[in-house]
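All protein chains but one are shown in place.
Letters A, B and C mark the chains as written, and numbering starts fresh at 1 in each.
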Amino acid sequence: MSDNSFGRLLRVTTFGESHGPAIGCVVDGCPPGIALAPEDFRRDLDRRATGKTRHTSARREADDIEILSGVYEGVTTGTPIGLLIRNTDARSQDYSRIAEQFRPGHADYTYWQKYGIRDPRGGGRSSARETTMRVAAGVIAKKWLAERHGVRIQGWLSQLGTVTPAATDLGVVEGNPFFWPDAAQVPELEAYMDALRKSGDSVGARVDVVAEGVPPGWGAPIYGKLDAELAAALMSINAVKGVEIGDGFASVAQTGSEHRDVASPAGFESNHAGGVLGGISSGQDLRCSVAFKPTSSLRLPTDGVDIHGNVVEIVTTGRHDPCVGIRAIPICEAMVALVLMDQAMRHRAQCGDVGDVAPRIPAKKR
Amino acid sequence: MSDNSFGRLLRVTTFGESHGPAIGCVVDGCPPGIALAPEDFRRDLDRRATGKTRHTSARREADDIEILSGVYEGVTTGTPIGLLIRNTDARSQDYSRIAEQFRPGHADYTYWQKYGIRDPRGGGRSSARETTMRVAAGVIAKKWLAERHGVRIQGWLSQLGTVTPAATDLGVVEGNPFFWPDAAQVPELEAYMDALRKSGDSVGARVDVVAEGVPPGWGAPIYGKLDAELAAALMSINAVKGVEIGDGFASVAQTGSEHRDVASPAGFESNHAGGVLGGISSGQDLRCSVAFKPTSSLRLPTDGVDIHGNVVEIVTTGRHDPCVGIRAIPICEAMVALVLMDQAMRHRAQCGDVGDVAPRIPAKKR
Amino acid sequence: MSDNSFGRLLRVTTFGESHGPAIGCVVDGCPPGIALAPEDFRRDLDRRATGKTRHTSARREADDIEILSGVYEGVTTGTPIGLLIRNTDARSQDYSRIAEQFRPGHADYTYWQKYGIRDPRGGGRSSARETTMRVAAGVIAKKWLAERHGVRIQGWLSQLGTVTPAATDLGVVEGNPFFWPDAAQVPELEAYMDALRKSGDSVGARVDVVAEGVPPGWGAPIYGKLDAELAAALMSINAVKGVEIGDGFASVAQTGSEHRDVASPAGFESNHAGGVLGGISSGQDLRCSVAFKPTSSLRLPTDGVDIHGNVVEIVTTGRHDPCVGIRAIPICEAMVALVLMDQAMRHRAQCGDVGDVAPRIPAKKR
Partner (left out) sequence: MSDNSFGRLLRVTTFGESHGPAIGCVVDGCPPGIALAPEDFRRDLDRRATGKTRHTSARREADDIEILSGVYEGVTTGTPIGLLIRNTDARSQDYSRIAEQFRPGHADYTYWQKYGIRDPRGGGRSSARETTMRVAAGVIAKKWLAERHGVRIQGWLSQLGTVTPAATDLGVVEGNPFFWPDAAQVPELEAYMDALRKSGDSVGARVDVVAEGVPPGWGAPIYGKLDAELAAALMSINAVKGVEIGDGFASVAQTGSEHRDVASPAGFESNHAGGVLGGISSGQDLRCSVAFKPTSSLRLPTDGVDIHGNVVEIVTTGRHDPCVGIRAIPICEAMVALVLMDQAMRHRAQCGDVGDVAPRIPAKKR
């Protein structure tokens, strides 16, 4: 029932503000016997980190993670795993000026209306800084899913502002700063982002995530549906405005004869459903798409309102991402991983005695 | 932790199969003192009901609801409200033939893989019959939201297959069988649906829902965000493949200067965010869009697989909707209402002592 | 998060008032493949039922249970099991007189203060009538525990007012109307209860419950401890004022060298702990004791207060048990069974990969 917790059996609780002393999380319910070390978090924390290229915020955080509990002699013990990262590059003075301002498109006004108080330093709790701990927790889930079930999760940028990929080669995604599936377009994107940054404006992005190797049977009707929990998990990420499973909104214009994924013993012939039927995994690739709005932190000035109801000119001078979606790939992957591990554990709890009950239908290969 | 329950403080638990003896739900946590009678459920149950026009399934259910508990002398007592509807027009023989078949696009295969058993009568638990109880629970939430907070929730069909409204006049929505906001197009839709029904095929639909009068401050970061819970609530509805808040996927191609909703003491100048910022309501209209896939229950035959792994020809002869989205409007409204009431109660629990803390910014009028 | 729900993975939600149209429950999360029929509920419902002997309330309820969902062709499907019992012998006129009175020792005053309204018919929701559904849900848990794990749960009366058993022979418990472990004392108890009933007064009772065959490893530190959940489960039963695990309050005067249960490879030498260490089962018999207060529904008149703050004379003329503890044995057994099944499922979810990790220490035999 904690609004800052996620998951049912694998329970992640995060805490911390953008410019407070530290951010952290507690991962409870993790099975014992999983090898876990601080180095395991490095790759995904770096993929999410700012300050690596000129296309992300200049803020530099080492993001050195400390394992405070739940691991003994390098192995999880089944007790809660406490993770902590100290904030080091916090420049609160950047924000003092806007402490009493409601920045358009930000949570300033809504936090104020809800709580009557807010920590203005770097957006406080509403900052994407919190997502660092989602990525950390996701690392544990990805590790368990890969080792126990052979599940592999990969995300990429499928749209950047008005630009869409000419090709989708997942092999090149990790080789460029945009997690872009078409290497040939990278120079174009560099130019696009440079121009955008100079203009002081920002754009949105679309992220696709696929999970391969999910067995059939994970998920739980009616309100605990796999796709319903994925929708909540992904929509809970800062700046997300839409979530699709499989063909998503394109399904609206499709006919049933087009959309339904016909199968034969040789396998499914299509995957419009995105790997979920009736809220339960089908064994096909799990496909999600996420829409990120353009960040509202712009150098372009605008009129706004302050806490006293006065008109004020608002200019955001902090260090921000011209496109938050770029760094969101590991965050989306983490949320998908957390949902899948939780559902896998719940499935074992209720249906662990159900054996192989029917021939499995092979997944449609991309 | 029940997969068949929804909500935290206002907790709805549903049960029942499509062709079992009855469907029902328990609404727990409802405040005392709300006038409630069986007639209150009539309008929305009728809006969701089949068999009213030739454009929906021919199944006829009276959907007479019985209040089993939680109401004394016409008023809620604060104890759980038990609601029951007997299934009357169940024709199980329609389904006997497909008991061992996995219908493409249905939950047959996934339920089988998960549970090793399934109730094939009318799709059993995976049937949209379950949504009747969502609508019933939603009636209570709508009543409370309207009476205590002046919140008004309305949904409509914003796309039917390839057809989109030429105009959006919410005043005409309840006046046609398609919940369509442009009366002039109704004849076109009639023809479209007649042709579709004759063809034995189906199409998808897009539903928009707006909640007016939601005060600022409802919602809860980080994982209990208002938009995250709306996404889960709407994605949990049968056949839903996508959810958007505000501009949704259109935000991807927008710039920050376009998207951010600038405000002055006179009011917000736009509502791209759809009434939610940082997971908390802003006081603007709450705007959601939902994508419904075309139903997979078609008269058009197709090859499929049975539980023994054999190829079989599959023809669905039951009574089905050529477009499930049409009847989904009250279901979507109900889920939005349940999320809002739950969040309103949680807000009062934590922040009930926070008074009016800053001048409220008026909502952008449509 | 529902106050009327119990359990995490095996989730029981009850509804219904004492003299409303019906009482019912939803059992969600039950594994598929369990044979279940209405007859399975008969024995325990009869053990809990009133009107069987002159020593319990004269109210006669057939308690015919209807399975509304979750069972197909006599087997559970994994979907929620809806259970319903119609109230037949409701005499609301018995209670009309006390609708505005606060009966001492009853929940009348507290419900009124909380909700501002209450259903006075038979105590409404606060009546022990609700426990019928606990017993029904417990039947499912007992069945699963016995079939899958060989766990056997038995309760008995270990004190009736001031009378304690001279011997403890569990073989005779089901053979007398007091669930008393010493057959020789039954005549004495008959006389004791007859005198009590004539006097118009009531007495308390102590119930002991033992679960045999619980494997080591069930339970979950820190707040999900097996004993903590048993305490909540048993204290939630009407009229319960105390719960003990193992030696309970007698442990206070013991020394550590007396209390700690020394073990050798041949087995534990004692069971002061009652089968739980650190919140996790040890494989020894799980032992609980429960204190029931005397019912406050007496024919003996007393002064009281009404809702207007006036002094009134209060006489309870309804049909009541002179000792509620007698009928509570199956209720206590049910709550223990529900806690154990839930913990067993949670254990499998988190630790299902942990094999036999050390030689098991045999339990101390009684």
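Just so we're on the same page, a residue touches a chain if its C-beta (ideal position, glycine included) is under 8 Å from a C-beta of that chain, and two chains touch if they have at least 3 such contacts.
Not measured: the values here are computed from a predicted model.
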- Query: Can you list the shown chains that the absent chain is in touch with?
  - Reply: A, B, C
- Query: What is the set of subunit A residues that contact the non-displayed chain in the whole complex?
  - Reply: 1-5, 7-9, 11, 13-17, 20-24, 26, 28-29, 32-33, 66, 68-70, 72, 75, 77-82, 84, 114-119, 124-125
- Can you list, in ascending order, the subunit B residues touching the missing chain? 1, 9, 29-33, 78-79, 148, 221, 345-346, 348-354
- State which residues belonging to subunit C touch the missing partner chain. 1-6, 8, 14, 102, 104-107, 109-116, 125-126, 130, 159, 161-162, 201-206, 216-225, 227-236, 238, 240-249, 251-265, 272-274, 276-283, 291-298, 300, 302-305, 307-311, 325, 346-347, 351, 354-355, 357-361
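Going forward, only the chains that are shown with their structure count from here on.
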- What graph shape do the protein chains here make by touch: line, ring, star, complete or other? complete
- Message: Centre to centre, using CA atoms, which chain is the farthest one from subunit C?
- Response: A
- Which chain has its C-alpha centre closest to the mean of all protein C-alpha atoms shown? B
- What are the residues of subunit A that contact at least two other chains? 1, 221, 346, 351, 354
